[in-house]
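Structure incoming, see below.
With one protein chain withheld, the remaining protein chains of the complex are depicted in position.
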Amino acid sequence: MVVVMAPGATEAQVEAVIARVRQAGGEAFVSRGVSRTIIGLVGDVEQFRALNLRRMAGVAEVIRVSTPYKLVSRHHFPSRSTVVVGGSGGRPEVRIGPEYFTLIAGPCAVESLDQILETAELAKAAGATLLRGGTFRPWSSAETFRGLGRSGLHMLAEAGAATGLPVVTEAADARDVEAVAEQADMLQVGARNMQNFALLDAVAQSGKPVLLKRGIQATIEEWLMAAEYIAQRGNLNIVLCERGIRTFEPTTPATLDISAVPTVQRLSHLPVVVDPTHASGRRDLVLPLARAVIAVGSDGVLIDVHPDPESALCDGPQALAGADVRVLASAIRRLAPLLDRDTADVTSVLVPEPR
Amino acid sequence: MVVVMAPGATEAQVEAVIARVRQAGGEAFVSRGVSRTIIGLVGDVEQFRALNLRRMAGVAEVIRVSTPYKLVSRHHFPSRSTVVVGGSGGRPEVRIGPEYFTLIAGPCAVESLDQILETAELAKAAGATLLRGGTFRPWSSAETFRGLGRSGLHMLAEAGAATGLPVVTEAADARDVEAVAEQADMLQVGARNMQNFALLDAVAQSGKPVLLKRGIQATIEEWLMAAEYIAQRGNLNIVLCERGIRTFEPTTPATLDISAVPTVQRLSHLPVVVDPTHASGRRDLVLPLARAVIAVGSDGVLIDVHPDPESALCDGPQALAGADVRVLASAIRRLAPLLDRDTADVTSVLVPEPR
Amino acid sequence: MVVVMAPGATEAQVEAVIARVRQAGGEAFVSRGVSRTIIGLVGDVEQFRALNLRRMAGVAEVIRVSTPYKLVSRHHFPSRSTVVVGGSGGRPEVRIGPEYFTLIAGPCAVESLDQILETAELAKAAGATLLRGGTFRPWSSAETFRGLGRSGLHMLAEAGAATGLPVVTEAADARDVEAVAEQADMLQVGARNMQNFALLDAVAQSGKPVLLKRGIQATIEEWLMAAEYIAQRGNLNIVLCERGIRTFEPTTPATLDISAVPTVQRLSHLPVVVDPTHASGRRDLVLPLARAVIAVGSDGVLIDVHPDPESALCDGPQALAGADVRVLASAIRRLAPLLDRDTADVTSVLVPEPR
Partner (left out) sequence: MVVVMAPGATEAQVEAVIARVRQAGGEAFVSRGVSRTIIGLVGDVEQFRALNLRRMAGVAEVIRVSTPYKLVSRHHFPSRSTVVVGGSGGRPEVRIGPEYFTLIAGPCAVESLDQILETAELAKAAGATLLRGGTFRPWSSAETFRGLGRSGLHMLAEAGAATGLPVVTEAADARDVEAVAEQADMLQVGARNMQNFALLDAVAQSGKPVLLKRGIQATIEEWLMAAEYIAQRGNLNIVLCERGIRTFEPTTPATLDISAVPTVQRLSHLPVVVDPTHASGRRDLVLPLARAVIAVGSDGVLIDVHPDPESALCDGPQALAGADVRVLASAIRRLAPLLDRDTADVTSVLVPEPR
């Protein structure tokens, strides 16, 4: 920490700061400038924060120079991590990390067993190794489809079993986490819930890997602190998911922060994937953005696919269907190897013709 | 709703839209322009949304022209509402609404019985009619003080009883709501939880009045939709609280959106108060902003006060202490009557001298 | 300046930084922490910036702790300034500063001699001491009224002479500044031009007082640096004008940053006024916001008024007309004295009845 004294601060005020820091067991190094004096603090940052130094007479500013997260920081764990999903109940292990490019695909919401089975086939044919589908969906307005709940969860698990894909679904309420964790291989924490700490507690304790979406309003630091919160509760199997931030630009529902991928990879050892579907809200933007996501060096991509988007109960306008899915599969197979990443072994492009 | 056809849309595409709308029981009125055709829809908006019109060939845009909230809308309930807090357990009734200017004050967190009693006296002397204090505090980093929980709640209730002030405290976890509602007269939903629908469900069902803070990145429409969600669950005793939004300006932790007050009062019948403390993060900004809050026509103000901010376990730098509280009390007594608002009857300025 | 070394920085890297700083004539003080070393620099900041320290091996961050503006800073000139406008050509001197509350009013654009004369009477009757009107208006779209140019300038000057009000108008092109400065008592730099340095050069050299609007995207620091740029060219007669910043909130064209007023008054000695008209874009928001502007402690307010807003060539929906102007005049006369500010001596409310 650095304490910046106000221009007119007296020697006594400087001494008072030093004294308080020393009393708390820290050391203080003073740099006296012509117009300003700054004091570097050495010791336990948490303790310094309790000192309320900013409130002391003559203090202009207190600047924190270390990061407020440790377990998820790359400073402390320089190697990038690989998170393993699945591996139980007969479903294969899927790895998300620096050596892979993982396609996570599925419908916005599970609507029926037929729909999720058909979508799972579509996803798998495109090279997806994880199946995602909404079952307990958060409210966003009275007219939002809130999901099929437990029955949707069973359908999702059945579709995963049928196609050999581990499944991921969102838990939006701490009280649903146990039920969801029984069926799902990975739990998604949605953007609206990134700072819902009751929910973070529950998913941490579930023991399942967590897909942690960035809040639409969250800085990268706040996002990593939410991951730190989960990690502190004993669960380090966290995959971060960038999904766009809120800005003044109205043409897209959110502005995809593509720079967040290399930034997070520099700050944290956790894998990071990107959801271009919800950031862009338009099918015609999803494919170019998916290519950018691969090229920027993301560890994976999350894409909404649906066998018949026009009939989808939610987010139809942004879901990819047959032909687009084939283009996506092809883009992944051509681009990901250039970034030294393994992808699913899709020997032939199996994506069924669109209905 | 209005459907805007793309410049080159064909007559058949226009007819297809009309047909789909009529099939759903709606009516469609067409305006054919030189470069564009637009179609006005009349009927049930919720049904129209399910039609996925935006996905139809030739459709450029679908614009919603009605608001997505009804129960909290002033269009449907033109008179502004007054919310009553307290009135049970020997505590007085306090009214928040267009005829009053309500001061809600207290410490960021309840720290001890002595501290909350002392703060309650300070608040009351300044004209506060509601006592606010954090007991179950949401996590924001590992070093945040998370509150005393149930014992803090008892201290808060005791301080309320001792001073005759109804109390308001935040519930951050749906599972705490019942315990909090037993002691508190009003439940606060914090900015981070504005879209935590499990929590909104629980506070709606508690039967207690709700103080609903605006999310730091929430539009006014999203805020009113969160209120609508609570209202749809049978609880219309909602007071909205503006507390600053996230912008690019770094000198304050949030930018207080003062225009939100008259804007919300035009759109909704619910009372709206303002918290300038957390938006500004600096004690020297709180007083000028509090004056602006009164003058803009807010129904009340929420202020952090603390008998000894230097020792506060949280948010000390922004809490008002003795002398500042006296200035605040004086500002309210001089300005609020000019806006035709009643304030607490503080016969003499009783604020104790700072320690 | 403070140099923060990366966690694994070597002793040699620390020494290299120190050596480079000393070579440039500065001093370096080292604070060695357990996980981080920080180096405080003492000397000429401008020189340190040229050292490219951020590029040196082992350096994680370079943090500037002093402000990049001096002449407009309150650190260097603690007393708040008063700017004098007018005083020549028979027009009175008007003071803008901490002892006054100045109403600057007029139409968005000068449309005809009759219109500006009528508006000037309306403004004066409401207590305005400065008349503002657009003559050389910046383009914002092909359909924007771009003003009458020189003839509008003459009409404005004539209306100022007739009512005894000094006049202020915008210069949007450096090449127009000379012509504008011949007629106007104060030059406005619009929000779009806050960083148009060719224009800032010209207005600085004009010798006239400058009304510097904050860019819709500008931080307070950038705004003060634009003022510093003018000041460095020898013109310190600058009045800052907050007019709203761009945020995600769509109900208003800009979010009025009311906190900017006390923040700027703490950082700079320059007077600061507020334009609530363009921030809110709606007449029904202008009055409550104007009250907030007075109460927050602003040195003045800029209001669009028009005798017949329905016929206005620009910004009609936000201009105040007859009855509203009377309410504004009354609000100023009642609120400003409570803030210890003088206002124009309007012995009777002379505002003419609306047409």
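All chains are identified by letter, namely A, B and C, in their written order; residue positions are counted from 1 within each chain.
FYI, a contact is a pair of C-beta atoms (placed from the backbone, for glycine too) under 8 Å apart; a residue touches a chain by one contact, two chains touch by 3 or more.
Nothing here was measured: the structure is a model prediction, and the numbers come from that model.
Across the entire complex, contacts from the unshown chain go to A, B, C.
Of the listed positions A:G43, A:P98, A:G149 or A:G297, the one in contact with the omitted chain in the full complex is A:G297. Only one residue in the set A:L53, A:L71 or A:I258 touches the chain that does not appear here, and it is A:I258.
Interface note: of A:I245, A:V273, A:A329 or A:A344, the residue touching the hidden chain in the full complex is A:I245.
Within the whole complex, the absent chain has one touching residue among A:Q217, A:S268 or A:T343, and that is A:Q217.
Counting over the whole complex, subunit B has residues 2, 4, 6-7, 27-36, 38, 40-43, 61, 63, 65-66, 75, 217, 246-248, 250 touching the chain that is not drawn. Seen from subunit C, the chain kept out of the figure touches residues 46, 49-50, 52, 54-56, 68, 138-143, 172-175, 192-193, 195-199, 215-217, 225, 228-229, 232, 246, 309-313, 316-317.
Mapped onto subunit A, contacts with the missing chain fall at residues 217, 219-221, 245, 247-252, 255-263, 266, 279-280, 284-285, 288-289, 291-297, 334-335, 338-339.
In the analysis below, only the chains that are shown with their structure count from here on.
For the pair subunit A and subunit C, the fraction of shared interface numbers is greater than half, so the two copies use mostly the same residues to meet.
These two copies of the sequence, subunit A and subunit B, are related by a rotation of 180 degrees on CA atoms, to the nearest 5.
Put simply, the chain nearest the middle, going by average C-alpha positions, is B.
Chain centres here are Cα averages; for subunit B and subunit C they lie 31 Å apart. As a whole-number value, the distance joining the C-alpha centres of subunit A and subunit B reads 28 Å. Among the residues of subunit A, those touching two or more other chains are numbered 246.
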